[in-house]
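All protein chains but one are shown in place.
And now, chain A:
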């Protein structure tokens, strides 16, 4: 049986956890087709639809697998099979639309539909592939990376 005190504690924990997580989150997995892993702070986990994408995450798609991520500024990132994508930095202020997005495609292919950050502050958004750095002026594009 749950005691009244325990219930309050549980509710407080939930109420505190949700908004904090929402703030730290860079984005959310909307498409996981096949096997996709996320490496966060040295720990490798299987990605799930609805799961969080955080700054610093390395997203790895297996052969025949796709991953679709919507970031908090509505940027949409879609990775092809055999890809490795790193979210190097992400921040987004929903009031001012200021923030930063730096991502690197280490291997594979990535389709990008840019979001509110690129619209409001294009200089704050960059993508890397190989030795190239791509600055975005509010647009859609595809990246390819040969891998190391």
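The rule is simple: a residue touches a chain if its C-beta (ideal position, glycine included) is under 8 Å from a C-beta of that chain, and two chains touch if they have at least 3 such contacts; residues count from 1.
The rule is simple: contacts and distances are computed from a predicted model.
Hidden chain, UniProt protein name from the list "Outer membrane protein OmpA", "Protein ImuA", "Phenylglyoxylate dehydrogenase" or "Phosphoribosylformylglycinamidine synthase subunit PurS": "Outer membrane protein OmpA".
In the full complex, chain A touches the hidden chain at residues 18, 22, 28-31, 33, 49-50, 66, 68-70, 74, 76, 78, 80, 94-97, 109, 111, 113-114, 127, 129-147.
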